[in-house]
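All protein chains but one are shown at their positions in the complex.
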Amino acid sequence: MAKVPVQFTLNGSEKAEFVDGGTTLLNALRDKIGDTSPKGGCHQGTCGACSVIVDGELRLSCLTLAETCNGATITTTSGLAEGGVLHPLQRAFLDTFASQCGFCTPGMIMAAKVLLDHTPNPSRDEVVEALSGNICRCTGYEPIIQAVLTAARANSQNAA
Amino acid sequence: MELRKSYFADVRKDDLHEIGQARPRSDSPGHVTGKTTFFADRNFPGMLHLKMVRSPHHHARIRSIDTSEAEKHPGVVKVLTAKDVPHNVYTILILIQIGPEDETVLADGKVRWKGEAVVAVLAETERAAQEAAAKVKVDYEVLPAVFDMEEALKPGAPIVNEYHGQNYYLYDSGECRKVRFGDVEAGFAEADHVLEQSYQSSPIEHAPTETTGCVVAPEGNDRFTCYTNTQAMFFTLDNTSIILQMPGSKLHFVGGTVGGGFGGKVDVIVEPIAILGAKLTGRPVCFIYSREEEMQISSPRAAEKVVIKDGVMKDGRIVARKVTGYTDAGAYSRHSPYGAQKGAGHYPGPYTIPNVWIDTYCVYTNRTPSSAMRGFGVTIGDFALEVQMDKLARLIAMDPLEFRFINAYRDGDMKAHRQPTEGAALIECMQEAARAANWPVAEKYMAMSSYKKGA
Amino acid sequence: MAIRRGRGVAAINYPTGMNLGGDPTQALVHSTPTGNFMVTLSSVDLGQGMKQIMAQICAETIGVPTDRVVVDTADTDTGPHCMGTFASRGTHRAGNAVIQAAKEARQVMLEVAAEELEVNASDLETDGQGNILVKGAPQKSISIFDVALSAHFKRGRSISGRGMFLIPRSYPEKETGAMKPSTCYAHACTVAEVEVDDETGEVTVLTVKNVFEIGRALNPKMVEQQLVGGSWMGISHALYETTEPYYPNRDHGGTDFNQYLMPGPGDLAETEIIVLERPSGDGPYGAKGPGEMCANPQIPAVANAVFDAVGVRIDTLPITPERILRALKAQAN
Partner (left out) sequence: MALALQTFTTVKDANAALTAAGSRYLGGGTLVVRAANEGDISVATLVRATDPALSTIALSGGKVRIGASATMAEIALHPELGTLAKAARAVGGPAIRNMATVGGNLFAPSPYGDFAVALLALDATVGTDDGDTPIETFLAGRDNSRAIVTSVSFMLPRAGSFRFLKVSRVKPKGVSVLSIAIVLEQAGNGTVSSARIALGCMADRPVRARAAENALLGKTLDQDGIAAALAAATEGTAPITDPIASAWYRAEVLPVHLGRLLLG
């Protein structure tokens, strides 16, 4: 089977692998590179559990072919904590008890991170819109919305 | 959330150190960093992918199965049919002696629902398994199907499942589980009003974000480690042991970290066939439901029909309640015979009614086999009961909440299934709800208690 | 067009466990050499937080802080049998097993401490911070760290315990149905307020006020997680969910999260949760099973509120805009 090279920066480190043609970014990350933080909840683009950030944009890694990411800079939830210190969003998810089973959490955090990167002080409606492509079956969403608003407040307090 | 400590303070000691404290969850740091290991986060070199060929018909005889082209497909390692499964006809509740065995791991001679597993294909890649699955030829003779419980119970209806011989589960009490308490006909005769209403529900999917699945690794010592998201480890292990006729000592199940279950992961569906695949190929195997399979193949909450007939007095007392509940098991039992009888134990709801008659049926149809879901055997019954309560209150021009106070069970009241009520708190919940919602309720009800003098 | 408002109420109870098949769960507890405690189970955490709750139960029983307890589950090679996580039984059944195992381990721990302090074990108590004190003479104490070291390397004692909680099987009586299908019961009452668009049949759930009686909130934040998420699921069941939208036609079943409908983050009702605690006689620290019942009362409460708003009864779930609109048109004729 024809293998194709993929090479990108993942959470600050260079990655290069050979994958089968047509391999999704999700499968390349999980099966080849060993970053299992993006989850395969549907492989249809309808659940958001596989969300990652590619060159600053939120993407569904299950619908993105790995080959199309050559040269890209990719961030996943496993790369957010720096030096063992949790990202404010991760901290807020803990503090507001925003995870239950945790399967949707990495994708939710990715969606929230892109929001806060562009909109540091979002309204509730903006948070709702930012999370709208991500499914959670456990929490009823409210704790997750609160987590994102909490992280935004923590950020603005740190900035002040 | 608010804890209202004023209720039941006399029976509760608040002197604990760790209990009652909002300690952080030990698993959350793993969740927020993406480091929690779910079953599918395990990847083994040389792992095979299992894809299932499924029935396109609701009910059909299988004339023949031809897997020869699929077996030749590049990347295919093994193709499994019914004859490969050591104990192909099983039922999961056999572990608690609820039989007969009525379901096939892989269809043998017949399919009884659209989506039933017929042939399993194991291949080097998911794509190869999908392509080979498309090459499996199954010749079907379509049979008449029945989708409605009442149709299924009529004489002459197509028999869905020959292992039962009739389209209902036969309890020791007969065609339904029965509860008889008092004299329900006398109650109706004495009632000021009698109201009979019918309620129905659709099947519901659990829809966990993580689909059902497992990853199996042969260990080289004749043991197999199965990483699974089952909700019940030994329940699955022991059923697998029966299906594969393999001693339990050969099986090692690892799980306990599940991406949502809601009752949808208590069927023993993926593990036996995946372990069989690993055994026959000597290779690691993963069998993970696609989202489409999770939505339409995995067991839903059963569709139910509930008929409630009540006798009520003008003063608000319910004097008789007759409930006939139908649980649509679909084509196979799975957990449904249990759920139907759990319903029998739940009716007539949290109310003290002197005359009660309950029949609950577990019915077989050619719908997707149903199983447990959050609120199993109770959720739909509660919908029916509580809408019925609203109708009864309006029938006698009484406030719906006050009507419930009149009938609410209290400590010591005998339930229809002949257990005395203990630890009741319905009245207090209603009082607090009335306060929270500014729902006007007469003072005498707000002064009630679930405690009874002398109880 | 008219947006019409209504409210409805529902009250329910919910059984804990599945006694109609026999309902056992086991647990093992042991200390490490430095006085941390391992709880070994085969119980499954579906996301409801069983691992954390079992740690808190063990910690409370032994008398140590929760962060000194590690829960190891679910591995069939090491964990003893558990019937499974369903029927609102996890916390109740496994919690009782953990208490029993932890009590046995605690007793050994106190016996070793008694030998070290040269007192009777019955005269000792724990301070919840990791120390064992002589009752009435707290200056005479020993750390659990030192007790565990002593047990392992000096006294040759295993600070460990076995727990088994079994509710024996209840067989329903054939003719009368007399049975004991479960143990304790949780309770709930929900008031829902809705708006119904009488031209489209669309329902907006404005508020749900839920009161839940759950025996004991072992960890209030985790209970809140369950109850808030359950309340959302109840509304979802009431108004959205079906795998067969056009039954008896079985076509058009949803196959993804776009087609299988559930309320999105923009559909949330203002949700109030109030918890009452009437400890159950047989529950771990009085707990009952809250996980399932919390999704039940919203369904009839919403159904009753829809009737209150527009005067039509939808007795088939889910209560879709189409069903409401058809009923409104039938009512108008």
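Letters A, B and C mark the chains in the order given here, with residues in each chain numbered from 1 onward.
Please note the rule applied: contacts are C-beta pairs under 8 Å (C-beta built on N, C-alpha and C of every residue); 3 or more make two chains touch, one makes a residue touch a chain.
Values in this document were obtained by computation on a predicted structure and should not be read as measured data.
What are the shown chains that the left-out chain touches?
A, B, C
Using the touch definition up top, pick the residue from C:128, C:264 or C:311 that touches the left-out chain.
Of all options in C:128, C:264 or C:311, contact with the hidden chain holds for C:264.
If I consider the whole complex, including the chain that's not displayed, which of A:65, A:86 or A:154 touches that chain?
That would be A:65, which touches the missing chain.
Touching the hidden chain in the complete assembly: which of B:130, B:197 or B:449 does that?
B:130
Which chain B residues touch the hidden chain?
Residues of chain B in contact with the hidden chain: 51, 125, 127-128, 130-131, 133-134, 290, 292.
For chain C, which residues lie in contact with the unshown chain of the complex?
For chain C, the residues touching the absent chain are 1, 199-201, 240, 245-246, 252-254, 258-267, 321-322, 325.
Residues of chain A in contact with the chain that isn't shown?
Where chain A meets the chain not shown: residues 1-2, 4, 20-22, 24, 43-45, 48, 51, 57-60, 62-65, 67-68, 111, 114-115, 128-134.
The definition used in the following text is that only the chains that are shown with their structure count from here on.
Treating touching as the only link between chains, describe the layout with one word: line, ring, star, complete or other.
complete
Taking each chain's centre as the mean of its Cα atoms, which chain lies farthest from chain A?
B
Counting only C-beta pairs in contact, which chains form the busiest pair?
The chain pair with the largest number of C-beta contacts is B-C.
Rounded to the nearest whole Å, what is the centre-to-centre distance of chain B and chain C, using the mean of the C-alpha atoms as each centre?
For chain B versus chain C, the centre distance works out to 17 Å.
Just curious, how far off is chain C from chain A if you go by their C-alpha centres, in Å?
30
Could you check chain B for residues that touch two or more other chains and list them?
Those would be 25, 27, 207, 258-260, 262, 291-292.
Please output the residue numbers of chain C that touch at least 2 other chains, ranges allowed.
Within chain C, the residues that touch at least two other chains are 46-47, 49, 221-222, 224, 228, 230, 233, 256-257, 262.
If we count contacts the way the header does, which residues on chain C are in touch with chain B in the complex?
7-15, 18, 20-22, 41-47, 49, 51-52, 55-57, 59-60, 63, 65-66, 71, 73-77, 79, 81-87, 128, 169, 172, 174-182, 184-185, 187-191, 193, 209-213, 215-224, 227-228, 230, 233, 237-238, 241-245, 247-248, 250, 253-257, 260, 262, 272-281, 285-286, 291-293, 295-297, 299-301, 303-304, 307, 313, 315-318
In the complex, go through chain B and note every residue touching chain A.
24-25, 27-38, 40-41, 43, 125, 206-211, 258-260, 262, 288, 290-292
Under the stated contact criterion, what part of chain B meets chain C in this complex?
Residue positions touching the partner: 1-5, 7-8, 11-12, 16-23, 25-27, 58, 93, 96, 98, 114, 147-148, 172-173, 177-181, 197-205, 207, 230-235, 237, 251-263, 265-266, 291-292, 295-296, 300, 303, 338, 341-342, 344-346, 349-350, 358, 367-368, 372, 374-376, 378-380, 382-387, 389-391, 400-401, 404, 408-409, 416-419, 422-426, 428-430, 432-433, 436-437, 439, 450.
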